[in-house]
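This is the structure I want to talk about, given as structure tokens.
Of the protein chains in this complex, all but one are displayed in their positions.
Chains: A and B, in written order; residue numbering restarts at 1 for each.
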Amino acid sequence: MDPIEGLLYGLSLAFTYQNLLAAFAGAFAGTAIGVLPGFGPTAGLALLLPFTFAMGPSTGLIMMASMLYGAMYGGSTTAILMNMPGEAASVMTCIDGYKLTKKGRAGAVLFIVAAGSFIGGTISVVGVMLFVPTLAELAIIFGPGEFFALTAGGLLLLSRISAGTLAAGLLPMAIGLLLSTVGQEAVSGQYRFTFGVNDLSQGLELAVLAVGIYGIAEVMFVVESLASQGKPMRVRVREMLPTREEIRRSWAPIGRGTIVGFLFGLIPGPATTLSTFTAYRLEKAVSKYKDEIGEGAIEGVAAPETANNAAATSLMVPLLGLGIPFSSATALMLGAMMVHNVQPGPLLMTIHPEIFWAVIASMFVGNIMLVVINVPMIGLWVNMLRIPAYILLPTILMMAVIGSYSLRNSMFDVSLLLVLGILGYVLRKLDFQLAPLVVGVVLGPMIEKHFREGLYMSQGDLSVFWGSPIAVGIWSVVFIVVALGLMSRLWKRIFPAGEGEG
Amino acid sequence: MSVTRLQKRKGYLALGAGGLVLSAGYLGMSVQLPFGDLARPGASLFPIAVGIILAFASLSTLWEGWRTPVAEQVEFPAGADALRLLVLVGALFVYILALPWLGQLVASTLFLTMLMRVLSDAGWPRVIAYALAVSCILYVVFVRLLNVPMPRGIVDF
Partner (left out) sequence: MTFLANLSRRGLLSVIALLGLAHAAHAQTYPSREITLVIPFGIGGSTDIIGRQLAGDLAKVLGAKINVENKPGGTGTIGSTQVIQSRPDGYTIGFVANDALVLQPLLNPALVFKSPDDYQPIVKMGYRSDVLYVRADAPWKTYDDFVADAKRNPGKMRIAIPGVGTLGELTVQKLNKVAGVRMVTVPFSGGGAEATLAVLGGRVEASAGSVSVGAGHVAAGRLRALAVFQRGKHAVFPEAASIDDAHGDVSILAEFYLFGPKGLPKDVIDKLVAAATQVGRSEEWAAFAQKQDFTPDVKGPDATKQDLLKQGKDFAERLADK
């Protein structure tokens, strides 16, 4: 089957009354689940998976894909409206998204996010459709050496993810790295810094961390200033639609986000989260409006949100092409296929073309459903901000507790929520940045794993970390960005204010 | 809003010093883990690197704190604002403690009632009605419809 023929065949599978209904139900459930802080796409898919057993493979996959996109969008909604990231992949969205909400642009941001997600997702599907076998090769050439370069180099760049002094980014990042080492380490199973506490041996749950330091801390901020603002928590709700200016400024970030997300989905690792970090950092480096990013610029939301949808889509490439899922979400899709005795792999397209094209079609349908369900709901979401604070805040807290508890049925995690909330509150009061802390927790374990496994592989030869063209390429990019950053600062010091343009 | 002002530099200095102490303790624990060798690297390698990064970050915090002018201040709430914040933290704490005993539905309703009452001047009947409505809606949507597992407690719903 050639791609067009295949796609038409896939769409003919998708556009039945039953499958569209499944897509609608999936996207709806996904959005609801995503809104629950701490509950992301993976947890949502896990809840949904058993329902799909009773369905045909294509119906099940279509429902899951719709759910996946719905949940990612739902997670961003709370990040934008309440500074409460539903999961690690929405942390970057908080920074500018919430500031824009405070400026009364919540409706516009949600609209741009839906549009960006749709565009990123759809372009990514086309990429998946046309290039699965070729692109799958990219995953194969990424080994510990390349991955160490990517994660360690990424850490270097991300330590200065937004403005502020050196310490304001570095200290939170170091704290994040430290937190990531608590628990049983992955490579050889040693217990570290657990002080004999069993709950600590499983390490820190990322979503709990994000909800705690962002969401709980935010609620604390709002509560302390409740009386001083005339109308509590009253965020101005202006037009729901983005202005022409906002749309114009979003095109380039959406384009860049699509590319970043698409590429990240192809390599092994937590692609959706990493792609948001990278997309945000990229905007900060190249956007025409880079000085506004961090203060509430549409670019800072459009790019990462587009990227995570593009990544969630291209994650299907290694799954379909190699039979290897790189994320928990794709693993659950794999589960849905295996229940029907379909084993993805290099021969999937030949042996089970109907499954391959059903997956492709499901991603198209999922992206469309995302828009169909969520654009009309923007008004509803934004109007949630009109709910009086004394009702909204306790409700948010309660949802944070439900979400954090149910991730791994742990009361310990819920208690952590409070501790992390206080930590986030203190750090924010002193003008420290929180995003580097999350970055440290995400990247720390990956850096360690790939460093140690790389050395095992090379038998102690350190050159494994810069020995391949890809690793050299990554290090060069890191070096150039760091050097440019230093030079521009030097430039500004020599020619202060105004003259330093360029 | 009544506030207590603290010198920002004091906050930085305190945080930097705390970080330094933490990194020392952390490094002390790290070196006791197996180091392995370069061909079979052990569990202590990465924590040692992290400890050094934390020490460096703490030093740079101290340095920046030192250079921060005394005039720069951070506002912390005082009076009624501080009280409200403390009540929030306290209520959350009690909620978390009570959750496994009372179960999700009951504990949540009590938590919502208490916090709504403190955060507003609405009367009890209204507060209780809102609290019941919110916790029931969330319960039905998430626990029932979407099967999100929650502690049941002694009152099994």
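Quick note on the criterion: a contact is a pair of C-beta atoms (placed from the backbone, for glycine too) under 8 Å apart; a residue touches a chain by one contact, two chains touch by 3 or more.
Values in this document were obtained by computation on a predicted structure and should not be read as measured data.
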Item to check | Residue in contact with the excluded chain [from A:Ile141, A:Leu241, A:Ile387 or A:Val472] | outcome: A:Ile141
Item to check | Omitted-chain contact residue, chosen from A:Glu185, A:Glu305 or A:Asp413 | outcome: A:Glu185
Next on the checklist: If I consider the whole complex, including the chain that's not displayed, which of A:Val286, A:Met338 or A:Ile387 touches that chain?
Outcome noted: A:Met338
Checklist entry - Who touches the missing chain here, A:Ala46, A:Val126 or A:Ile422? => result A:Ala46
Checklist entry - When the complex is taken as a whole, what residues of chain A touch the one chain not shown? => result 18, 21-22, 25, 46-47, 49-51, 53-55, 63, 139-144, 183-191, 198, 201-202, 268, 322-325, 328, 330-331, 334-335, 338-339, 341, 343, 345-347, 408-409, 449, 453, 456-457, 459
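Quick note on the criterion: only the chains that are shown with their structure count from here on.
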Next on the checklist: Centroid of chain A to centroid of chain B, CA atoms only: how many Å?
Outcome noted: 22
Checklist entry - Which chain B residues qualify as touching chain A in the complex? => result 1, 8, 11-12, 15-16, 19, 22-23, 26, 29-30, 33-34, 37-43, 45-47, 50-51, 53-54, 56-58, 60-61, 63-64, 74, 76-77, 80-82, 84-85, 88-89, 92-93, 95-96, 99-100, 104, 108, 111-112, 115-116, 119-120, 122, 130-131, 134-135, 138, 141-143, 146-151
Next on the checklist: Quick check: in the complex, which residue numbers of chain A touch chain B?
Outcome noted: 29, 32-33, 36, 39, 47, 165-168, 170-171, 173-175, 177-178, 181, 185, 187-188, 190, 192-193, 216, 219-220, 223-228, 388-391, 393-395, 397-399, 401-403, 405-406, 409, 411, 414-415, 417-418, 421-422, 429-431, 444, 447-448, 451-452, 455-456, 459-460, 462
